[in-house]
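A protein chain is absent from this complex, but the other protein chains hold their places.
Labels for the chains are A, B and C, by order of writing; each one numbers its residues from 1.
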Amino acid sequence: MVEVVRHDIVIVGGGGAGIRAAIAAVEADPKVTVALVSKVYPMRSHTVSAEGGAAAVVPGSDDSLDKHAYDTVKGSDFLADQDVVDYFVEQAPLELTRLEHWGCPWSRNDDGSVATRPFGGMQIPRTWYAADKVGFHMLHTLFQHCMRFDRIVRYDEYFVTKLLVDGGAVKGVAALDMREGKTRVVLGRAVILATGGAGKCFPFTTNGTIKTGDGMALAYRAGVGLKDMEFVQYHPTGLPGTGILITEASRGEGGYLINSEGERFLVTRDYGVGQKAELGPRDMISRAIMQEISAGRGIKGAYGEHVQLDLRHLGEAKIMKRLPFVRELSKTYAGVDPVHQPIPIRPVVHYMMGGVDTNVTGATDLPGLYAAGECASVSLNGANRLGSNSLTECLVFGARAAIEALKYARGTSEGNETALRRQGEEEMARIDALRGRKKGGERISQIRREMNLAMERGCGVYRDQASMQQTVAEVAQLKGRYADLALEDSSKVFNTEILTALELGNMLDVAETIAVAALARQESRGAHACRDYPTRNDQKFLHHLLVFFTPAGPRLEKKAVTITRFQPEERKY
Amino acid sequence: MARLADPRAMSPSRPGRTRTAPPVMPPLFPARGRYRSYMLFGACCVFFLLSSLLFLRVVDALAAGPEAWDDLLRQFRHPLYLAYNVAALAGFVFTARRFFFQLFAKSQPPRIGPLPRPPLAVLPPLLGAAWVAATALIFCILWGAFP
Amino acid sequence: MKHLIARLEPVIWALFGGGFFVGCLLMPAFIFMLCIAAPLGWLPEGALSYERAHALAANPIGRLALFVLIVLPFWNGANHLRHFVIDLRGIRSDGVVAPACYAAALVVTGIAAVAVGKL
Partner (left out) sequence: MSDRQKKTFVITRFDPDKDEVPKTQTYEIPVRPDWKVLDALNFIKDEVDGTLSHRWSCRMAVCGSCGMMVNGEPKLTCKTALSDYGDTVEVGPLSNFPVIRDLVVELEGFMEKFKAVKPWILRAKEKAPEEGVYRQSPAELEAFKQFSMCINCMLCYAACPVVGNEPDYLGPAAIALGHRYNLDSRDEGDAERNQVFREEGGVYSCSYANECSEVCPKNVDPAAAINQAKFLAVVDWAKSFVSPRSRKK
């Protein structure tokens, strides 16, 4: 028998988006209880690793909502839905202010107001920061604040494996309780997915090991479309090897990118970033670096070729004040002290613009299912996200999704418990059958490694039709091999092997949607740079792509982009 | 295997849902590594207790008159007393070192009411100077040079 | 009793901290001069003759100094001993050790007050 618990709203994911949603729900209604289900203790969520900052117009400055909206739309290569962008820029200042009231230690100007720094693709410094540990401070502030609400009931180290659907609407989730190794059913009248990104589909990524696209796979399997999956953001400055991020703030604070000849190539050569140089958007700078390397101006290292990020001219005092974490990371993971040496960097997978298709309210097409944060694609980021928009996105749309979910929950039934329980039992049986299953098959790591390589080959910074085709085929074949994976660990308590196996299954689903969508987009837009179609094609591709699950394989569908104020124009800086 | 810690250490108020292995103390505790100097520091409390009692005797002797006083000084000449006092002196100096130079400065809050704290870096030298001054003063007084 | 001690913890800690201060700052010099140098005859003739010593001690500042020099280090020692025992034996013994330590410190405080008063 599975154990069943019941709450009003179930939130899957305890990162920035999930916790913000939980707080919004209990604040909006003095009676609701919220289940906050997370596969790690919330303060371990990967929001913790965000370094650079969160964007919002500072009220009373010479910035304006319009400028922020325009930057975001232009950054997205005109694939953002502009109604979403308008709502976002309007709510952003309120959300960051709220966080300030909750204790977030934002860095300050001398007069006591919050300080901002410039960020790539933004005309005006509007990125709020707390030194270079913004995500860390935001997540801990949110988590600590959420502790004051007893109606937020946490289910820590519960791995959600299935959305439970009854009568065409989502009524809860089945989750594997890691501690006991038992599947449990958490019921609610609405479910919000906030499970973060899927960078771990790729070999070199800034993402932590928990970012395996679980929420995307959950929704996909439940029949919801995944949108804009082909747009994978490469961050220009990751450490070679580990992929650890050196924040964009290091360029915002004045760092230079240099090649093997010590040349500031973003200034001396034309890569379309114009005057902005190092402060150009990420997609363009990543491509510039790849071109420098192809032109033979890269530096050889133990983990392939790279270029360098030079902070030496900033001086020790400024580095220690504004970028202490960058210094710590460089020393520990690259063995260089940026005060005295340039840091080796290369583009690494960073962020998924795509995700579970939602509208501006965070609702998906499946009644009762909402999504927010990186796992959702509310269409704020389009084809390329501007750095520092996504932390704010987690807050704005986390809160919005919670309010909408609450509204929806008030008007819907609790679902048929017997039927839901039966689904939970089936899920339990499926998972128990996996445990310790020795089939003479392959190791998890083998399949994961091959998936990683296939994704890098076909869905890298530059893509071409032939290799994308190959990647699609390879991933499909890996899914077949996954079906008889070998598992060694038959124990129940804290069996992390079964977790890795389930995560790999999710990643394979997500990887497939990425590759399929990328192959279909025969143009170059934002983060999707296709060698065979090097220009943007608004005639044929000014629309989103949705990928749906069918037993026969992924099915694609178009979805219109909402364009209101800003008409597409050439994207030049 | 290190020794066991209190079985309730870091346990939740309601026991976890699965059986756990009991907590163990940090492996080097109490006798090795930095713990040794911490435990020595702790053991120095004996000197605080005994020397305090010794000074009580001093006061008592002073109150009782010249014979008692001379008697006390004579007793102090006993090797056991001398040995204790030398050890105590070492203990106090050891304690003072740890307290003044490692522990004291950083335990001062950034402000107490309206008073901001002086820069942390100046506190240990300040304490050192105070120690020298106090010691010199006491030396002078008991040497007979002053007042 | 446990409860009472818990409530008094701030005072005890203040005395403990004061004990460190006084102990570290003054004790070494006093021990050296009074307990080592004087008995070994290293001090000049008459420096610690009964008359001079008594005169020094009985003056108000002297009395205060001696009182503080006895009482604060004892509180320090008492509290530190309690924690030292916890470190060695765990909290199990604290129900006995803590009251014993602090009772002793109270007694010493009382005796010291009387003794200093009699000077």
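Keep in mind that, in the parts below, contacts are C-beta pairs under 8 Å (C-beta built on N, C-alpha and C of every residue); 3 or more make two chains touch, one makes a residue touch a chain.
Here the structure is a predicted model, which is why all the values come from computation and not from measurement.
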Result, missing-chain neighbours among shown chains, is A, B, C
Looking beyond the chains shown, say which of C:1, C:40, C:64 or C:91 touches the absent one.
C:91
Check the options A:2, A:122, A:258 or A:329 and report the residue that touches the missing chain.
A:329
Subunit C, residues in touch with the chain not shown (by the definition above)
2, 6-7, 9-14, 17, 80, 83-84, 86-87, 90-91
Please give every residue of subunit A in contact with the chain that is not shown.
40-41, 43-46, 48-49, 59, 94-95, 97-98, 100-103, 105-114, 133, 136-137, 140, 144-145, 147-148, 156, 179, 208-210, 241-242, 244-245, 302, 325, 328-329, 332-333, 335, 443-445, 487-489, 491-497
Contact set of subunit B toward the excluded chain (per top definition)
2, 5-6, 8-13, 16, 18-30, 34-35, 38, 42, 102-103, 106-113
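The criterion applied here is as follows: only the chains that are shown with their structure count from here on.
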Between subunit A and subunit B, what's the gap in Å when you average each chain's C-alpha atoms?
54
Interchain centroid distance [CA atoms averaged], subunit B/subunit C, Å:
11
Where the centres are mean C-alpha positions, what is the separation of subunit A from subunit C, in Å?
62
Provide the list of subunit A residues touching at least two other chains, using ranges where the numbers run on.
none
Would you please write down the residue numbers of subunit B that are in contact with two or more other chains?
none
With touch defined as at the start, can you tell me which subunit B residues reach subunit A in the complex?
16-18
For subunit C, which residues are in contact with subunit B within the complex?
19-20, 23-40, 43-44, 46-48, 50-54, 56-58, 66, 69-71, 73-74, 76-78, 80-81, 83-84, 87-88, 90-92, 108, 111-112, 115-116, 118-119
Applying the document's contact rule, which stretches of subunit A touch subunit B when the two form their complex?
179-180, 493
